[in-house]
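Structure provided below as structure tokens; questions to follow.
Then we have chain A:
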Amino acid sequence: MFSVLWVVFIPFIFAALTPLIQKFIGEDRIGLWGVIAALLSFGGVLSLAGYGLGDEPLYVIYEWAPTFGLTLGFYIDGLSWLFAFLISGIGVLINLYAYWYLHKPDPFGRFFAYLLFFMGSMLGLVLSSNLIILIIFWELTTISSFLLIGYWSHTERARYGAVKSILVTSVGGLAMIGGAVILTVITGTAEFPELIKKAAFIQEHALFFPILLLLMLGAFSKSAQSPFHIWLPDAMEAPTPVSAFLHSSTMVKAGVFLIARVHPIFSGREEWILLIASIGLITMVLGAYYALRKVDLKAILAYSTVSQLGLMIMALGFADVLGAKATAFHIMNHAAFKGMLFLVVGIIDHETGTRDISRLSGLRFTMPKTAVLAFIGAFASAGIPLFNGFLSKELIFEAAYDQIGVASWMAVFPVFAVVGSILTFTYSMKIFFRVFYGEEAKELPKHPHDPPFGMLFSPGLLAAVTVIVGILPFIAERFVNAATAAITQQPADFYLTIWHGFTPALWMSVVTVAIGIVLYSRKALLEVLHSKPPFGLTVNAMYDWWYPNIMLGAEKLIGVFQSQKIRFYFMYILGMVVVLCGWVLIRDGHFRFIPHDLMHAETYEYLGALAFILATIGVALFRSRLAKVISLGVVGYMLCATFIVLRAPDLALTQLLVDIVTVILFVLVIYFLPQLKEVKESLSVKIRDLAVAGLTGAFVTVFVLAVYAHRHTTSVAEYFLDNAYELAGGTNVVNVILVDFRTFDTLGEIIVLAIAGLGVYALVRMGVAHKKKKDSSI
Partner candidate 1 sequence: MIGLLAIIIGFLVGTGTYLILKKTAFKVALGLVLYGQAANLLIITMGGVKLGEPPIILREAGISYSDPLVQALILTAIVIGFGVTSYLLVLVYRAYQAHDSDSVDLFEEVDDK
Partner candidate 2 sequence: MKISRIIFHIVLALLWCMMHNSFHPATFIIGYLLAWASTSMFMILSKYKPFRMNIWEAIKLFFVFLKEMIVANIQIAYIIISPPMNIRPGLVEYPLDIKNEGAIVLLANMISLTPGTLSVDIAEDRKYIYVHAMVMETPDQLKQKIKDTFERRILKMLGEEAEERRP
């Protein structure tokens, strides 16, 4: 049990300690720290081989947040162990390679911290038994790969690639979260073993397809399936070890892993095949086509990866044992040869200073060792016998061919599998022959030669695996069987051999190679593929359009509302009040004209009200500010009189005093303010303002009357009247309320006043002296 935690968390812990260790052993040697971490993790994985390759999986759970089905659970079966094995194993090689690859002024410590962080996340992802925990690690790989891709962030391209990768993959990630939450809520669990038990229930559920689609969006975006594939080529801006690690064997396979993981839960229904196999197929063909059109070696490899991932996903989409088996095998093989190819490209880039296929040629003379490696990688990729790629591709052909039996339209799968493979064969040949054959290239940025042993070691090892598995495939049998059993939840017991006899798959391979050779040797045919983009509007162009335009659009949208003109803000608030409250009032029939009985009043009250209203309107009407203030003063007096009429002497006093002080304040401030400019308001603005004013005024009147009609019959005020004298010792109940019953309000009130005072003081005193200060002599 412990070793599971060990495997997952060792890289994290080592990553976190990197800055500290770097201080001790020096930046130059921090790479060794990474290698040690990876080795420790790899050792842990090996120690778990018994579960991964045996019959009984390991399933450990640490409770975390049961409400959300969150358990820190780990599930080690053939599938997850295979992935963990690849991740940690290749991780060791990558760390080793990077130790030689990096050079100043790159910050080494940060690189290895990111790399270990990524490795840990990836291990957590594949080992977790819980869908939500898987997603958590999934997002961690997103974050860490974001940091890795943007490692050379001083270059525009690196930032672009990193941003693109995180944005595109997190679209899927978020969808996945949605799907996982819904799935957890309807089933009550997020544990894969539990979910598998409930597969029938899930497949019956009305939300089956939404959940599947949401989860698959995650898988497709991570595994760069069309149309999400766009991020992967730009992610090649990362240092080559990163590309080799992330984009050959680990991160991009997370999607494949997820599909394999949920295979037993979802694969029973047709939607599965329709969705997954088709997307895989499209991606495979498109990816290979793009790879063929590229001249940058890394770009070729990137699209090649896209294509290969499509191939695997297509096979998983078949939802049968053969597809699962083919995928499992191809995952291994692809990791080996593609990882190696990336490292080789890294070497080429490192030694020649360029990755442009049109500038490179004839490197076999100067870099013979590298050439051998490249040869193995390219031929494995092309699916030539004796290399491992051939074997797994053949299995996929077989699986695809079998689909014809399921439904006749599914003949598209074998047909297009061949088409894709032809393209793959062609670009693989390009990789090797264009770079290593032909005239020896002149004018390269650097003088090429074979790299140091350290850099050759990792690709060399992978090359060995490629060849050995290609020749002696039974070595991989246990791995593949265990993984297949895990994917299909059925015992799997296959033999892997080079020769199956003259099966349809073999003929498909023959056709592939034959047409491939024709295609590669006929330059004219290649030219056709190169020159004309089949459609103008590519997904990439859409992304590039969308990225700045969402900002521009947001700016425009916000600019419309956030006009920085406060009158509109007021109108929004008023509008919201009037609409919400008004709607309820009208709905419930509270909206009526003033009833006659409510209008009963003394004559003097009518006259006073008239004066009040006149004064109120005056505040708005007068043009001179002083006149406005005077009118406001009158309003204050009228309010005072109103308070008297309503038997509120304290209020009348307060209002009077406040009125005077307010008038003085206004006059004081008028002095400092500029003359009111004669702002010509258009008639429509005036009408608008009047309409808004009238509407709100009427609304408040109606609201007040409606509430008054339903006024309380008893209130707490009676208590105050009853007890003010006996219990609080005062006859002025208002004052008693202020200083006794509700002292805290009064305390708050004077605090407000105190702050206002201090605030004004600070405001006036702290300001920079106003340049155009009025001549103080006046």
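Rule of thumb we're sticking to: a contact is a pair of C-beta atoms (placed from the backbone, for glycine too) under 8 Å apart; a residue touches a chain by one contact, two chains touch by 3 or more; residues count from 1.
How were these candidates chosen? In short, all candidates are chains of the complex that A comes from, given by their letters.
This one's a predicted model, so the numbers in the text were calculated from it and none came from an experiment.
This complex pairs chain A in touch with one listed candidate out of 1 or 2: 1.
Interface residues of chain A facing candidate 1 in the complex, by the touch rule stated above, are 564-567, 570-571, 574, 594-595, 598-602, 605-606, 609, 612-613, 616-617, 619-620, 625, 628-629, 632, 635-636, 639, 642-643, 646-651, 654-655, 658, 661-662, 665-666, 669-670, 672-674, 676, 679, 689-690, 692-694, 696-698, 700-701, 704-705, 707-708, 711, 715-717, 720-721, 724-725, 731-734, 737-738, 741-742, 745-746, 748-750, 752-753, 755-757, 759-760, 763-764, 767-768, 770, 772-773.
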